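The other protein chains are all here in position, but one chain of the complex has been omitted.
And then subunit A:
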């Protein structure tokens, strides 16, 4: 049965299903209990599953992830909430040096079936540290997988798939899109669901391939609608999985369109766009009519809220890049 849910509510329901499906699943983080998290993603879960499974932790991110490592060794499946992107860094050492390497270090004897949920990205008018896009740090780290959802349907399914996976997964939630609504098949069987580590064409097109993930998928789709009015059909691909990347659909698309624009909020320097451009150039060199262009945040710290509209990629900047791929 399809229900209209927001991304936030879909995540909430997905977490509820995950808690029901496996008694080893735990939720831990700051304010995730009574408050239900500052974005209410865990709303009502402590009430229904108890304080033993939905745990308000002390205010220490390294502690959240470090103890989750121990709980995972003990056989639990911790789902850790980091309150905002900019507060994951106290846990960075635990994530990069422990979570990511445990399986390799133990030659497969220890798994880290952990999900690290991070509301990420800007556009909410917040103060410093509340609008960052740290995906490249994690995608650069072997041993971690990184995904991002962009729709309520994906939010609902992907969070359950991530919890069920034995890989440690950084799960990036597009916080400014939490309140966007869409249809969710709430009764669908996970077994038949679209795979977690697969990209997907969000809108077919013929003229330019636009790659996006998380909050920028909506932006890319808006740009595609605007371009269509001007007679250009953009094919928007929602990457969904940032590490590992699933690029076959991307290569197939770029070979058809000959043009590609990558959009992300994170700065460009050594970002995901750079990796995408390199891989596309390697695989689609003879099909390309123009270099792969990037529309990204600038290589500055995230600015004060009254400047974020200028900082963030928007419809106009995507269309500008699309134009430039034709000007080559």
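In the analysis below, contacts are C-beta pairs under 8 Å (C-beta built on N, C-alpha and C of every residue); 3 or more make two chains touch, one makes a residue touch a chain; residues count from 1.
By definition in this document, contacts and distances are computed from a predicted model.
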**Request:** Have a look at "Pyruvate dehydrogenase E1 component subunit alpha", "ComF operon protein 3", "Sulfate adenylyltransferase subunit 2" or "ABC transporter permease" and point out the UniProt protein name belonging to the hidden chain.
**Result:** "Pyruvate dehydrogenase E1 component subunit alpha"
**Message:** Out of A:31, A:167, A:180 or A:246, which residue would touch the omitted chain in the full complex?
**Reply:** A:31
**Hidden-chain contact residue, picked from the options A:2, A:21 or A:59** = A:59
**Request:** Pick out the residues on subunit A that sit against the missing chain.
**Result:** 30-31, 33-36, 38, 56-60, 62-63, 86-87, 89-90, 125-129, 269, 298-301, 303-307, 310-311, 316-317, 320
